[in-house]
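Some notes on the structure that comes next.
All protein chains but one are shown in place.
A and B label the chains in the order they appear, each numbered from 1.
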Amino acid sequence: MGLKEFIEKSFKKSPWVLHYNCSSCNGCDIEILACMTPLYDMERFGMVNVGNPKHADILVVTGTVNTRNKEILKNIYDQMPDPKVVVAVGVCAATGGVFREAYNVIGGIDKVIPVDVYVPGCPAKPEAIIDGLYKATEILKEKYEKMGKAEEVLK
Amino acid sequence: MIRMSEKSTIPFGPQHPVLPEPIHLKLVVEDEKVVEAYPAFGFVHRGLELLVKKKDFNQMVYVVDHICGICSAMHGQSYCQAVEELIGVEVPERAKYLRVIWAEIHRIHSHLLWFGLLADAFGFENLFMLSWRIREKIMDILEATAGNRVIISVNIVGGVRRDIDNEQAKWVLNELKEVEESLKELDKIVRNNYTIKQRTVGVGVLSKDEAYKLGAVGPTLRGSGVPIDMRTTGYAAYKDLDFEPIVEKDGDTYARTIVRVKEMFQSIDLVRQAISKLPEGELNVKVKPNLPAGEVISRVEQPRGEVFYYIKSTGGKYLDRLRVRTPTFANLASLLHMLPGSSLADVPVLVLTIDPCISCTER
Partner (left out) sequence: MITTKEIKLEEIEKEAKYYYENGYRFVTETCLEEEGKFKIIYTFEKDYQMDSFHVFVSPQEEVPSISKIYFAALPVENEIHEMFGIKFKNLVLDFQGLLFLGEYAPISPQASIEIMRRDKGDKNE
């Protein structure tokens, strides 16, 4: 198997995940952390939590966007290399949830960056998060294929 | 050539691998020593206190539950206690005991979570996984008894929403026995492990006097030898339960770790006592839709320390003012006091030693 086929085949199987907490209540964040720990073990899908946006393929965002972290979220998203997938975890990330009416809240994260997968729940259960992340890997593969083959990525 | 004694500023956060939550610290360092530290917040600020104008006092319970996901049961509890005192309604005894049970289970979950993060902060990933594995059992208990894993929303003004029947109580006790066994293992590691002691002993020392004067709360205060625990004021059912505030003398990160580990055993004991004394009766009482005028302060001991709720009403369905002073907000002064003079490599441990909850702090 050549390098090209190898990358194509393994791309979906080892996405790196970056988690950013917008203004969440922590509920979804600790559930995402719970996903990485022994009981749920996200790593069996090849997903590794990383801290550097330039390493990441999937951006997991929890919580609503407020006036201060709007720029940071945009910044992190822009730094990620293509193809990238955004997963919004929890109702707050989707619509603003219970915080919708608060003065410092702008709304769901789709007001700032495009979202591919919405995971519902308040907070979202680990099973649901893993389901959402698995869906994200499929979208990632689709995007990768759309981007036009491995050669262009390798260039 | 750059001279080594020159000062430089290092930003820490907001998106940092060590932190599950965004906090930004501007650290002025000289060589490897931190000279000054300035925090910047606001990445989680939502403005929940002002939501009292838009949601009535019953709906607000759900909002205060979402101030923080880790100690949500206690936020709801202290808010409900404040409103109940304002209305002058007496909560059924059974509800008081159930509140204690859920609060203490929450405390175990929060301390285990913190312990894992501390282990992760000093690079002991194995211990992080271990403590989070134990925590999953606690989450199962919460899910089985309250219906949700993290934000359980069991409190309402006038009592609780859910019940724990005898059979379930027996199951809870059984599960807690297993948790206690695993905790003993954890306790052994904390007391004997070289790595933990290396990273925590003598780090972030607060003397008894300093901790008291800086207004520290919770394990940060008790780790320095001040026996202040809001539970001893006897709110909910704590007046009928037997316990002593846990105190350690050294005032460093290690002492605070020991306090939290001991508190987990204490919480298990409290749950056992509460279940054995659980009285029969109603779960909640109906409250009138309109509030009387007045102002009330309610304080509850959360995993991170004392939370302060101030509510003011001028009558009607809506509260006039809600003010929440969360434990991390009170501990900020201690953190700012500890950071200067520490070495840069200790900063993650120092930040975690007060058990920061940024969602609480910023509301």
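Quick note on the criterion: contacts are C-beta pairs under 8 Å (C-beta built on N, C-alpha and C of every residue); 3 or more make two chains touch, one makes a residue touch a chain.
The structure presented is a predicted model; accordingly, all values stated were derived computationally and were not measured.
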Which residue of A:26, A:66 or A:95 touches the chain not shown here: A:66
Sole contact to the chain not displayed, among B:35, B:50, B:283 or B:344: B:50
Of B:54, B:213 or B:317, the one touching the omitted chain in the full complex: B:213
Candidate in contact with the missing chain, chosen from B:174, B:233 or B:290: B:233
On chain B, residues whose C-beta touches the chain left out of the figure: 38, 40-42, 45, 47, 49-50, 85-86, 212-215, 228, 230, 232-233, 294-297, 308, 310, 312, 320-321, 323, 325, 329-330, 332-333, 336-337, 362
Chain not shown, touching residues in chain A: 66-71, 103-104
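Rule of thumb we're sticking to: only the chains that are shown with their structure count from here on.
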For chain A paired with chain B, centre-to-centre distance based on mean C-alpha positions, whole Å: 28
Of chain A, residues touching chain B in the complex: 19-31, 33-34, 37-39, 50-51, 53, 63-64, 66, 68-69, 72, 76, 97-99, 101-105, 122-123, 125
Residues of chain B defined as touching chain A within the complex: 14-17, 20-22, 42-48, 50-51, 54-55, 62-63, 66-70, 72, 113, 116, 128-129, 132-133, 135-136, 139, 148-151, 357, 359, 362
